[in-house]
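Before we start, here is the structure in question, set down as structure tokens.
All protein chains but one are shown at their positions in the complex.
Showing chain A:
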Amino acid sequence: MSDTRTASRTGAALDRLKGEGRAALVGYLPLGFPDVAGSVRAAVAMVEAGVDVIELGLPYSDPVMDGPVIQHAVDVALAGGTRVRDAFGAVEQIAATGAPVLVMTYWNPVLRYGVDAFARDLAAAGGAGLITPDLIPDEGQDWLDASAAHDLDRVFLVAPSSTPERLAMTAAASRGFVYAASTMGVTGERTTVGARAEQLVADTRAAGAEHVCVGLGVSKPEQARDIGRYADGVIVGSAFVRALAGAETTAAGLDAVSAVAAGLAEGIRTAR
């Protein structure tokens, strides 16, 4: 066996950052926006500007957990011919930066590819694992098996509506971290982050989670600083996508995502 990892790559990164006295900055971008190569370059630029963990979104035709900014980017990615198999090459290139790369995907593309085959190819590409917004652990036995077989992280979501029983069940099924949805809603920038987020992080930890990161609606350095005080990681998506979407040129897009990353990273560094 060449693979001797026995613990979560993402979890190890979160622990290392905790040792440095700060939360992780987790940055999302959809594969294929504005095109496959462009999304890889943007992700690498984000890492160079301070993003600790990359969440690479797999474009899907029916993204029910996403707001308008990400829906539009995903439409562009699909219209441009982005394929599921493009994810593995992209993961390999982004992972070369040293940052853990999690693929964020709705479940049907994985099901269609074959759950074990997807896990095998993701692991071979150096991916850290999956974030699965429409797969609850109750429905995920195939993925629990495949991720164990291929030593991948499983990031399931919890929400302010989750019962204590479900928090415990989800925490036990997750590896890497648990994704705490800050608010009841879809992805997108919000002026305030749900007040229930801090309580949800505490409850999820109490339910057994080792690491809990907070996402949905987080876009500003002040929000990152607030969340960085209590969570293991701050997840930002739409703000990066909007920065990339608003740029006239590739170079300007890279500058824009780098600036967003640097601002958020600075916010997190001043949290504790």
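The rule is simple: a contact is a pair of C-beta atoms (placed from the backbone, for glycine too) under 8 Å apart; a residue touches a chain by one contact, two chains touch by 3 or more; residues count from 1.
The definition used in the following text is that contacts and distances are computed from a predicted model.
Per UniProt, the protein behind the absent chain is "Tryptophan synthase beta chain"; the candidates were "Endospore germination permease", "Response regulator", "Tryptophan synthase beta chain" or "Dihydroxyacetone kinase DhaK subunit". Which of A:56, A:84 or A:128 touches the hidden chain is settled by the complete complex: it is A:84.
From the set A:33, A:60, A:88 or A:240, the residue in touch with the chain omitted from the display is A:60, counting the whole complex. One of A:111, A:124, A:149 or A:206 touches the chain omitted from the figure, and that residue is A:111. In the complete complex, the residue from A:45, A:90 or A:135 that touches the missing chain is A:135. Chain A meets the missing chain through residues 60-65, 67-68, 71-72, 75, 78, 83-84, 107-113, 133-142, 144, 156-163, 165-166, 169-170, 181, 184-186.
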